[in-house]
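Complex shown without one protein chain; remaining protein chains in place.
Chain nomenclature is as follows: A and B, assigned in order of appearance, with residue numbering initiated at 1 for each chain independently.
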Amino acid sequence: MTKALVRARAILRTGLDDRGLTRIETMRSDPPITLRQTAPGEIHLVSTGAGPLGGDRLRLDVEVAEGTSLTVRSIASTLVLPGTGRSLMEIHVYVASGATLVFAPEPTVLAAGCDHRMTTSIELARDASLFWREEIVFGRHGERPGRCHSRFDATVDGHPLLRQEFVVGDPETDASPAVFGTARCVGSTLITTETAAEEPKSEPREAEVAEGVAVLPLAGPGTLVSALAADAVELRHRLSWGESRVLP
Amino acid sequence: MDGLPGLLLLADSRLPAGGHAHSGGAEEACRIGAISGPEDLARFLRGRLATAGRVAAALAWSACAAADAESAWRLLDAEADARIASPAQRLASRTQGRLLVRTAKRIWPSAALAALARAVPDGAHHPIALGVAAQAAGCTPHQAAMAAAYTSVTGAATAAVRLLGLDPVTVHRVLAELPYDSVIAEQHDWSALPAHAAPALDLLAEQHLRTEVRLFVS
């Protein structure tokens, strides 16, 4: 009756070809995650099957080699569904010196009753560039979300840059004016750019804030755009505004 | 039990360490109407405790349990930095940490507090200052974490009483019912310390700095 538990692992690695251009060295995946190359240095995550469902354990490893560029997007949003136990999505990333990773999939939607755990760990070399966007939507339209606990860790050259956890679906905190307030979506984009460091030392970066979105220069070399919104469209709009303040 | 007097002194809002001028985002939340009465305030404080309070408790536990070494304080301070995305909140945390170290050094002179002041001269993050002060005052790491969890909400609660004229007894009942123990856990690996974010607090902290009329520092 219920689907068998899925354990899937996807691996993505870049390298340089003879002409010094990025090529995809390794691209392995199992359903429900499928990787598809859509352009040179661009991969789309294609969902081939529902989920993740409760009990599924998915893992994605991404390694962006020195001097290469990789963009990862997805065709559609990820709908996290209930099942037998907790679902797990684990992402491990390494971005080497002089490499660039853009990771901007469509949102993760937490369906009612789901119990999801997401962990992302990103290691950046000192002069790696990263654009990492994450969006979480609290349930489909009019739906109370299930539970989700995400943890995000990014280090640069071994030093902590950003560590963030979100817990969604806990009635104690969901509607807290200190946490999500009346929002139904939370999103953030972490941007580190090597180009900024090449420029002569300018004025210290200033934080900026607008309705539901803040551009937050971190203590380390990076900026976080953080947004709350009523729906996914508004969330993307707010994040895009913040991103454009960092990357004009 | 030896650390109990130290815990009481550190958690007391009358500790002369500058805490009375910080609202932890409550002033801005009151201004925009996100807190207008005791129910909103209770939700605000629960959320604050579960996020910023949990992180503060973990940092204070770690600082209190750590052996004194300047390099260790810098490492833990960097872990705190990575958990506070908002520059306004980092500044408020460091300001309060600096004032607490200054005060604690005179109350409980200790090599660890002196080393912390040297390691992070602009001011260590407040929960780290609190953990090291607790160590100097003879507290256990659990007591240090309790002080951090408790003070993560009391400033905001007091600010709401002052700003909205709420009944202080009602607000203290809210404080009494908060689940402090639920955010305290034994800590070992600093890189794995809790990192619960509160996006609304980040927004409130940044908006607050840009609000023309303010009574509180943060």
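Keep this in mind: a residue touches a chain if its C-beta (ideal position, glycine included) is under 8 Å from a C-beta of that chain, and two chains touch if they have at least 3 such contacts.
In this text, contacts and distances are computed from a predicted model.
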| task | Among "Ethanolamine ammonia-lyase small subunit", "5-oxoprolinase subunit PxpB", "Urease accessory protein UreG" or "ABC transporter ATP-binding protein", go ahead and choose the protein name stored in UniProt for the chain not displayed. | result | "Urease accessory protein UreG"
| message | I'd like to know which visible chains would be in contact with the absent chain if the whole complex were considered. | response | B
| note | Considering the complete complex, of B:G19, B:P87 or B:P194, the missing chain is touched by B:G19
| Residue touching the undisplayed chain, where the options are B:L7, B:L45, B:A60 or B:A117 | B:A117
| Footprint left on subunit B by the chain that the document does not show | 14-23, 95, 98-103, 105-106, 117, 121-123, 159, 162-163, 212-217
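Following the convention adopted for this analysis, only the chains that are shown with their structure count from here on.
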| field | Distance between the centres, which are taken as Cα means, of subunit B and subunit A, whole angstrom | value | 29
| task | Sort out for me which residues of subunit B touch subunit A in the complex. | result | 25, 29, 34-35, 40, 43-48, 50-52, 78-79, 81-88, 90, 191, 193-204, 206-207, 210
| Where on subunit A does subunit B make contact in their complex? | 151-153, 159-167, 170, 172-173, 175-181, 183, 186, 188, 207-209, 212-214, 216-220, 224, 226-228
